[in-house]
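What follows is a structure written as structure tokens; I'll ask about it next.
The other protein chains are all here in position, but one chain of the complex has been omitted.
Every chain is named by a letter (A and B) in the order it is written, and numbering of its residues begins at 1.
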Amino acid sequence: MKYEKVLHKNLETPGYTGSLADYERQGGYQAIRKALKEYAPTQLIDLVKRSGLRGRGGAGFPAGTKWDFLPKDPALTRYLCCNADESEPGTFKDRELIERDPHQLIEGMILAAYAIGAKVAYIYIRGEFVYGAQVLERALAEANRAGYLGKKILKSGTDIEIYLHRGAGAYICGEETALLESIEGKRGLPRNKPPFPAIHGLYGKPTVINNVETLSNLPHIVNRGVEWFTSIGSPPKSPGMRIFSVSGHVNRPGNYEVPMGITLRELIHEQAGGVLGNKKIKAIIPGGASAAFLTESSLDVKMDFESIAQVGSMLGSGGVTVMDEDTCMVSAALNLMEFFAHETCGKCSPCREGSSWLVQMMRRIEHGHGRMEDLDQLVRICNNIGGKTVCAFGDAEIAPILSTLKHWRSEYEYHIKEKKCLVGNRGGQLLTIGKH
Amino acid sequence: MADTDTVKLKTETVKLTIDGREVEVPKGTLVIEAARKLGIEIPFFCYHQKLKSDGNCRMCLVAVEKMPKLQVSCSVPVSEGMVVHANTTVVQEARKGVLDFLLANHPLDCPICDEGGRCPLQDYSQKYTAYGQFKEEKRIYEKEFFSPLIEKEMNRCIQCMRCVRYCDEVIDSKALSSVNRGYHIEIGHYGEKQLECEFCGGCVQICPVGALLNRLPLYEYRPWMLTRTETTCAYCADGCSLRLESRPQTREVIEVTSFWGNETKTVWGKGRNEGDLCAKGYFGYQFVNSPNRLTKPLVRKDGRRDGPLVEASWEEALERVAEEFGRIKGLHGGEAFGALASARCTNENLYVFQKFIRLVLGSPNVDSSVRYGMVNAARALTELTGTPRWLPSYEDITQADLVFVIGTDITHSNPIVGLKVKAAAKKGAKLIVGSPLRPRISTLSHIVNLATRHLAHRPGAERIVVIGMVKAVLEQGKAAAGLAEHPSIARLRETVSKLSQKQIESATGLSYDAIRAAAEEWTAASRAVIVFGESIVRARDGYETVRILGDLALLTGKLTAEGCGLAPLYEENNEMGAYEMGVVPDRLPGLGRLDHEPDRERVQRAWKEPIPTGPGLTMIEMLAAAREGRIRALYLMGENPVGTLPASAGAAEALESAEFVVSQDLFLTETGEKADVVLPAASFAEQNGTFTNQEGRVQPVRKAIEPIHGTRPDWEILSQIAVEMGHPLEYQDGAEVSHEIARLWPACRPGGPGWREIPGRSEPAVAAERYRAERLTEGISERYRIDSGEKVPASSNGRFHLAMGPLLFHSGKMSLQADGLMKIQNRPFLYMAPEDAERFGVGEGQSVRLRSARGPGSVEVAVKIDAKYPPGMVFFPESFNEPPVKDLLTVELDKASHVPVFKTAEVVIEKIT
Partner (left out) sequence: MNPETKKVEFSEKAQKEIRELLTHYPDKRSALLPVLNLAQAEFGYISEEVMIMVARLLDLTPPKVFEVLTFYTLLNDRPVGKYLIQLCRTLSCALVGSENVLGHLKQRLGIEVGETTRDGLFTLRTVECLASCGTAPVMQINGAFYEKLTREKVDRILDDLKRGDPPVLKPMGEN
């Protein structure tokens, strides 16, 4: 099916360059005019609350509710941070929004900043997005020049500055409190919560952190209203459009903006053009590396927060990775475990020690040195990590092993018993990629 | 008004339940602390009361009802009605799981680990039966040479980051880093370098496992083999509590610890130092077992003055002393004796010393190292407030809303009070620092860096800065309520109004606006303390400058108000004690004045003997008298004037002129070398007694080991000589001395009454009022003068302001005998600004020639570049006599206090070609 594009409308318009002029031509920056005129900040918060917009960064927390947690004392400095750290394996939607339609994000940020009373906002962009950073710098300069940013924006009483802050290579800085630490010039180590950033955030001040896609939704909600927004997607709990990044063994990998709630089957087979070489699907990760693997029996599940949770995974970042029948599940899990072991910040003991422990065991199994009792030990280690760490990274890193063990335990056993892979390993592609 | 205040002060409390028991604790208390209050032990590694919670080890997990996951009790504050389960099976299993992770990569090398036996990782592993499930390859860190004093064994590290956090948050040294990410994290400094830092030892002490260790006693012991003695540090007057860990059998002090309850490291912060130490405290105690310790008395061969010093028996030496003393007393009377003591001795030894001099020798001429400057402050403070003791406490500094630090490089001179100032600054107090030093970045903390207002005055201009502040306060019409109308204050206003802003600006090098702004902040503060040190106390016009500081405080109602007042810093541990024990010619034990009949009477009654009338001679007068033959015998207990005073003071000549000199010391000093009899004394580690810190707290000194073979405690030596001389001054032990002192003066008892309870002393506020009415205008024009032309030499003509002073790693000459401190720094440098070094074309470690601008003589000295010194100023650490920089200095006597002023000089620096 074809759907009306919202976030992708501009960038799929032929000739659209993402410049300020193009954005304005498409009706851009009308939302802030409208908001400044029609809504007091608290009304804007209320509007977003009523829209039911949920975070697109991973946890799916309702945006308006998060904003509402900020203390009401107007004397307090507040900050807005845009999470553009996009590092979740399988996810590349924010990058496209940044590179191709930066003003949509900036307008969204202005709306959010206005709503929460932040005079300063930061975009934390991962260091690898060198091009994206250039695009954003240029767009910010344009917006400043045009009076959308700076002192008394659009001649209102509101001051808003947006600064770009580039990371330097650390997945964990996508975790919101690690992101704050990183902006403060420190190692990106997550903080213990509570206190939450809404109370004690950047520089100890009330702070809101939102994902690029979440923020990019705001101009449309303001322009088209709550009713429109709650009528699309999978209301009441998962309204709106969602960009899914589809990758792996599909014919047309890429970003697809679709209403929340379409089935995985439709997403993979219709949008992404089906599986490479017409093979059978073996596994799907529905929401980035932190989400549990699903089997092809889940293909008819609806892609919304609740439905995916019901089948034991999560919608997460919207990164959908498809694996065909010839994929070795042990090496797929190992691949992601290596990712996590490389990216753990190392702050808390279960995650720091556990991740490499798991990697070592998985490597042994993959290389034919496994023991049957390893499998229970893997589960035990995972359970000793899950729920006991500073941040959600700990829960994320155990998802690949636990879910592959759950669905494909026999593959693990085969590795251990036969000291080789059950499936014809696509030319050895998935064999462990060594230490790096 | 008063009512609302008390309401505000009453802390809100919260009730919660832990393991079924209810407890009420102040709001904000952490769950782990609330549990401790109930006696419920929650295991932990990364938590520490001194540090911000980090919650990284995850050992302290508990279940909290209504919270989704297990929570780290070290980071979760209590809330009303909270229900905590600290010991369910789930919780226990979770902790066991955490231990499994921590043990995974731990080398389990407990048999060769110095921490073994006092290691929580050991204890908890046993308690939670975590026996290690890990069967993979362990992470191995290469062994590194971290520093000569600190061993780094990263394989044992549990990455709790307490060391790094302590270095950042408490010490402000920021010398440690956590290097790398994730699995590969380790503790480091930067780059490939060895650790350079303040060497406070805090990281070693705070490390829960054996990852950071003190190298000095490495592999020497198991913790349970050591005997632990709680005592008081013998270096500076901050008065830190520490523990000597010793092996009594061999009379060895093995190491120092301070954090109480080291075994599980669960209880923190005993003592005025709250567990913190500096390099001297932590690494400075090998002097006790130094091979250079004197262990046999020395006497001149055949009693000839020009004969060499040879070893003698105690009997022989004591007999000799008694005989000579007796002879001289018989021929020339008590006045022929001069006596100097070191303020590093215990109160008991000092007490017996002055009593011996006054009664047995019959001499009024007794003085001590407090004469180097402490008396300036003691005198002024006594006049201002009726007591030489501080009115503010260390806690008042921490809780102040403004601290004014002037005349001290506090990290170096008094590191622990420095920590209190840092703590205040971090809590948001204003910090005005008057100092010629510049801010600079290094891994030694620097108080100027934390200043919220830095008055970067010319070296030596402290007095004028304070005068400027007094003037500004009065101009702003901001004298405290009711004071402005007093005639004495009017006189003061009139006096300072005659001083022009220009004069002040040119003398201080500061803009008057800056001074005025500082004065405004000072006036506006409500809890404010002035912390000042050697550059006032030991400097020219020291006594007057302290009085001016007193005027400033008085004027603004902050001299005696709660939480306010003056806080002079002293270098030697027991300067306050020496003063209070009457080891100065004009004071008796208990601070009575020698020239005050009732005071004399009281002491005479206790001693049952008359005390020679004074006034006796002060140190410099004594030395002069010896040179002139009026004094014929000198008794030096721990005091080393030859090694301390510049050659021009003529101490050596004085000793040579005297007929008989006794030096009683731990070491053979420059002074000892000129003595006729040298008596080996026991150190503070070898006897019981008390020290009184600068604040005025009397603290216990406890015997850790028997006196090193051949040495004796000072009091014992003194009483033996007395007995020999037929004038019994007998004590069975040190405790007996302590009792006598306490009877005479209850304020000198550990935990005894402070100034408030001192009998016969008036309340400070009453004393201050009397001072204002009667003494404030005394000498006012002299005190508030600005000498024209009192300018500091500009470096452009090769002239420099040389300052001599303490260094963090050294104090006096004692530290030069401490192996650990010598490992940090074993030679002196002339510290200078990079700009100056560049001008002379000298690099680090290269030498320049230093010449006095006034007198003869020159020395060559190696340079260290340090950007904190402003161009035109150089610094030399006073502990080092080689090269003899001190001998370039001249001595000036403070007219009021007889303090020999010699710590600064105008010098010329030349390139060596």
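Convention: a residue touches a chain if its C-beta (ideal position, glycine included) is under 8 Å from a C-beta of that chain, and two chains touch if they have at least 3 such contacts.
Remember, predicted model here, so these are calculated numbers, not experimental data.
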Residue of B:442, B:604 or B:777 touching the missing chain in the full complex: B:442
Chain not shown: contacting residue from A:10, A:182 or A:307: A:182
From A:22, A:46, A:68 or A:99, residue that would touch the chain that is not displayed: A:99
Options A:10, A:51, A:87 or A:177, residue touching the unrepresented chain: A:87
Missing-chain contacts mapped onto subunit B: 164, 168, 173-181, 188-191, 439-443, 449, 834, 844, 865-867
Residue ranges of subunit A at the interface with the undisplayed chain: 86-92, 94-96, 99-100, 126-131, 134-135, 161, 163, 165-171, 182-188, 203, 245-249, 253-255, 285, 289, 319, 321, 323, 327, 332, 335-336, 338-339, 342-343, 345, 427-431, 433-434, 436
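Quick note on the criterion: only the chains that are shown with their structure count from here on.
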Centroid distance [mean C-alpha coordinates] between subunit B and subunit A, Å: 55
Subunit B-touching residues of subunit A, taken from the complex the two chains share: 170, 187, 192, 194, 341-350, 352-357, 360-361, 364, 377, 380, 383-384, 387-390
Of subunit B, residues touching subunit A in the complex: 53-59, 61, 69-70, 72, 75-76, 94, 97-98, 100-102, 104-105, 133-134, 136-137, 139, 158-159, 178, 180-185
